[in-house]
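Data block below; observations after.
The complex is shown incomplete by one protein chain, all other protein chains being positioned as in the whole.
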Amino acid sequence: MEASSEQPVVEGQPTYSSITEKISALALTERTPLAWFVGFGLAFSLLMLLLLSIGYLLVQGVGIWGLNVPVAWGFAIVNFVWWIGIGHAGTLISAILLLFRQEWRTSINRFAEAMTLFAVACAGLFPLIHLGRPGLFYWLLPYPNTMGLWPQFRSPLVWDVFAVLTYATVSLLFWYVGLIPDLATLRDRADRLWVKRIYGFFAMGWRNSAVHWQRYQSSYFLIAALATPLVISVHSIVGLDFAISVLPGWHTTISPPFFVAGAVFSGFAMVLVLSIPLRRFYDLDEFITLRHLDNMAKIMLATGLMVAYGYLMEIFTGWYSGNTFEQFLVRNRFLGPYAILYWVMLGANVLAPQVLWFRRLRRNSLLLFVVALVVLIGMWLERFIIVAVSLHRDFLPSSWGMYVPTVWDWATFVGTIGLFLTLIFLFIRFVPVISIFEMRELVSEKGEA
Amino acid sequence: MTANEQRLYGLMAEFEEAEHLIEAARTAHEAGYREMDAYSPFPVEGLAEAVGYRPHYRMNWIVVAGLAVGAAAAFGMQYYASVVDYPLNVGGRPLNSWPAFIPVTFELAVLVAAFAAIFGMFALNGLPQPYHPAFNVEGFARASQDRFFLLIHADDPQFDPADTRRFLQELAPQEVNEVEP
Amino acid sequence: MSQIFHPATNAFAKATIFGAIFIIAGLALVWGVFIRSSYVRGMEAREQPVPFSHEHHVSGLGIDCRYCHSSVETSAFAGMPATHTCMTCHSQVWTEAPALSLVRQSWQEGTPIAWNRVYDLPDFVYFNHAVHVSSGFGCDQCHGRVDEMPLTAKAVSLTMEWCLECHRAPERSIRPRSEVFNLAYRPPADQEARGRQLLQEYDVPVEILTDCSLCHR
Partner (left out) sequence: MAFDIDDVREKLSEIEGQPLWRSLESLVETPTFRAWVQQEFPQGADELQNPLTRRQFLKLAAASLGLAGLTACVGQPPEHILPRVEEAPEEVVPGVPLFFATAHLLGGYAEGLLAESHEGRPTKVEGNPDHPASLGATDAFAQASVLTLYDPDRSQTVTAPARGGRPGPIRTWNDFLRTLEQTLGAQRAKSGAGLRLLTPTVTSPTLAAQLRQVLEMYPEARWHQHEPVNWDNAYAGARLAFGRPVQPVYDFSQADVILSLDADFLSAFPGRLRYTRDFSARRDPSGDPPSMNRLYAVSGTPTLTTAMADHHWPLRPEHVGTFARLVAQRLDVDVPVSGTLPGEIEQAVGAVVRDLQNNGGRSLVLAGMAQPPIVHALAHAANLALGSVGQSVRFVEPVPAGEGATGQTASLRELTEAMQDGDVDVLLILGGNPAYMAPAGVDFAGALADVGFSAHLSLYEDETSVLCDWHLPQTHTLESWGDARAYNGEATIIQPLVEPLYAGRSAHHLLAAVLQSDARASYDIVRAHWQEQSGLQPTQFDRFWRHALRDGLVPETARAPVDVTLSPELAFPPEHEADDALVALFRPDPGVWDGRFSNNAWLQELPRPFTKLTWDNAALVAPALAEEMGLSNGDVVRLRLEGRELSAPVWILPGQADGCLTLHLGYGRQRSGRVGDDVGFDAYRLRPAGAPWQAAGVQVERTGTTHPLASTQNHFAMEGRGLVRVGTLSTFREEPGFAHEGEGDHPSLYPEWEYDGYAWGMSIDLNACIGCNACVVACQAENNIPVVGREGVKDGREMHWIRVDGYFQGTDLDAPRMLHQPVPCMHCEKAPCEPVCPVAATTHSAEGLNEMTYNRCVGTRYCSNNCPYKVRRFNFFDYTQPDAPVQELLFNPDVTVRSRGVMEKCTYCVQRINAARSRAVQEDRAIRDGEIQTACQQACPAAAIVFGDISDPETAVARRRAQPRDYSLLAETGTRPRTTYLAKLMNPNEEIA
């Protein structure tokens, strides 16, 4: 820790105005960089692909995917778990690190939270469209209806609905509250009246009153305190989706914590994948410093080790249980038809992060970027193995089958990446990507120091 | 004269440094001014106290209440649905499978509490308030950027346009402005 | 710096944000009432090709339900009278009545009369008249006072909610078998107690009455 502590979280000699200047310029600038249009265009076309595949899905039915019996859950659920996992880094960074007073969170929490929101949006899409009768999704919500029926509250899927909705809402509120003072800044800096009006509308008439700051901070801390257990709970519940079942490979008590670790792991990977290009293109190196990358790398390393431990325990318990089905499952993962995926996953999630032991490598942003990408792929594979590979060979050999994704499976998955990036690009363009007022705070503290 | 007083909301002094503002606020408070407000581009330690704000724990209680209400409502709903309204034998599980009801209970508790925290804050701060006399002051825009302001309300018992202006001038601000209502 | 919002916006903004909850609740309430309304549930009288009046035939002429709905005691389907049944009388009376021309036509040409369905359950709901009749549940409990209807109308909403009212507490609505076809039956003061007796007597399998597979298969 002290190794990095002499490393500043802000570089150079910025002043209140210079910071304000620089960050708000990204949103208020008149000239949108061409690169932005290119990136946005790409992302948007993928988004169109998503809409196309969803349209076709609604006309034809989930049969257009590679699903079958025994493998009745495929890409949809894999992607859901993957996205929701990614959606964990943001709130974790802002909430937990806030409570632990980790000042280095300041320059990354804003877009980490945004990233969370968008990932959760992508995730939330899948449980909806994977239904056989998507039009009836609202039957999962408790409301007085003419059928006199209720959701079945023992089902983890109902827990999911509440967990994901709560998580999405709280994250949004948290993000928004954090934004208010900066929106005020933009309101005050904008030249054109209608721009002022728009930011002003969302700023809710914030006027930086000392008393307001007081209450603002206590409320912000309280939400952080609420969000922290919430983050843990959400992916624990997603883990329970599987742990609750009787299926070998799903029915493991380790699932919830294991899923949380995996979530943070992939979440930080995604933050890195986004922040490294961001600081490069908008040269924000002075705010997002090597120290940030270094710390995030450390967290990845730590969570990566937890995930590795999870794999180890699955294998151990599989063997130790003495249960034929469990033992077969382990064998099938290593040697079955999908073995190659399992090996690749081990390489990506267990081996790749090991390079992060070395300080020099942790500070090589290009290498970090690559490792993060590899981890993202690895975590996706992990979810595929948990969902599909466990299903395809369970209790009765007579019903064993295979799962082969169709073009529509892929289109939908890639499409959500499009949705995600589209939102990210819009965010970068119109909202301060770094919390300006918190940076000012840092500067003032620095001044005192 | 009186007319003049009427159309005044208060006087606002502008400072460059947070420390300067704090001590200005303190002196004003010692000078007996009560109806004051200070503005800074970021939360400044001790500023609120300086203008005479006594911190209390109302926010916390609001949130605790939120938690309680959310949890009670959630568990109540689940119990009613699965035990009272339409008891169904689901996989031979007991009607009141309370362990299975915990996740939803927790989530709803957090949800309600979070809403309480935010709307509580808004309520106490009297937000949203898109229009505020302070915005009439030229240069107040910098309150959200790099400048610090001290406002003394016209309705402060001790307020007098001339004296108060003089008083503020003595605090050596960048400048002092009249705030129209 | 100049104001960008009019002072009035303050009040408006507060109202919308803190009033939102009441607005939402209100809308939900309205919707709840609306979908249960007789308008949505189609409870107004349906036009029929032949303006058949239960009021006239039942209270006027005192014809028993079973005369026309002959399989109500033996089958899931209560049975609709064949044109032949109409003609048993109407070959003698009202032989020229223009209102009955369709009946006569049907009789001559052998083409059925296409009545408009008034009680239309979804295809995934299986209702059995015979069981309800032999367990002591009266016609009017679902069909209302047909004997007072010039044109037949749906008397109840037929929502699942409504079905469950009886299926959850049959003792509140069961009646002696002898009273099943008495449309004017009034439950006794001690209905609850009497009802429990009858449930015993007709050994109605109370525990299965809220099983899904009882009506959905």
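Chains here go by letter, A, B and C, matching the order in which they are written, and residues are numbered from 1 within each.
Basically, a residue touches a chain if its C-beta (ideal position, glycine included) is under 8 Å from a C-beta of that chain, and two chains touch if they have at least 3 such contacts.
The structure presented is a predicted model; accordingly, all values stated were derived computationally and were not measured.
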| field | Residue of A:E113, A:D394, A:D409 or A:E438 touching the missing chain in the full complex | value | A:D394
| note | Of the candidates C:I35, C:I63, C:L102 or C:C166, the residue in contact with the absent chain is C:I35
| field | Residue of C:G19, C:G60, C:P112 or C:P150 in touch with the missing chain, whole complex considered | value | C:P112
| remark: Where subunit B meets the chain that is not shown, the residues are 88-94, 100
| remark: Touch rule applied to subunit A and the missing chain gives residues 55, 58-63, 66-73, 130-140, 149-152, 154-158, 161, 244-247, 323-325, 328, 391, 393-402
| Residues of subunit C (touch criterion as defined above) contacting the omitted chain | 35, 40, 42, 71, 73-77, 79-85, 106-107, 110-117, 120, 122-126, 128, 130-131, 134-135, 202-205, 207-208, 211-214, 216-217
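The rule is simple: only the chains that are shown with their structure count from here on.
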| request: If you tally contacting C-beta pairs, which comes out ahead, B-C or A-C? Let me know. | output: B-C
| task | Report, in whole Å, the distance between the mean C-alpha point of subunit A and the mean C-alpha point of subunit B. | result | 31
| Roughly how far is subunit A from subunit C, going centre to centre by Cα mean, in whole Å? | 52
| field | Whole-Å gap between the CA centroids of subunit B and subunit C | value | 58
| message | Show the residues in subunit A shared as contacts by 2 or more other chains, in ascending order. | response | 148-149, 187-188, 200, 204-205
| message | Among all residues of subunit B, which ones touch two or more of the remaining chains? | response | 86, 88, 122, 128-131, 135, 140-141
| field | subunit B residues within the subunit A interface of the complex | value | 18, 25, 37-44, 47-48, 50-51, 53, 55, 59-60, 63, 77-78, 81-82, 85-86, 88, 90-91, 93, 97, 100-101, 103-104, 106-108, 110-111, 113-115, 117-118, 120-122, 124-125, 127-132, 134-135, 140-146
| field | Residues of subunit A defined as touching subunit C within the complex | value | 143-149, 187-188, 193, 196-197, 200, 204-205
| field | Footprint of subunit B on subunit A - complex, ascending | value | 15-17, 20, 142, 148-154, 156, 158-159, 162-163, 165-166, 169-170, 173-174, 177, 181, 184-185, 187-189, 200-201, 204-219, 222-223, 226-227, 229-230, 233, 237, 240, 437-438, 440-441, 444
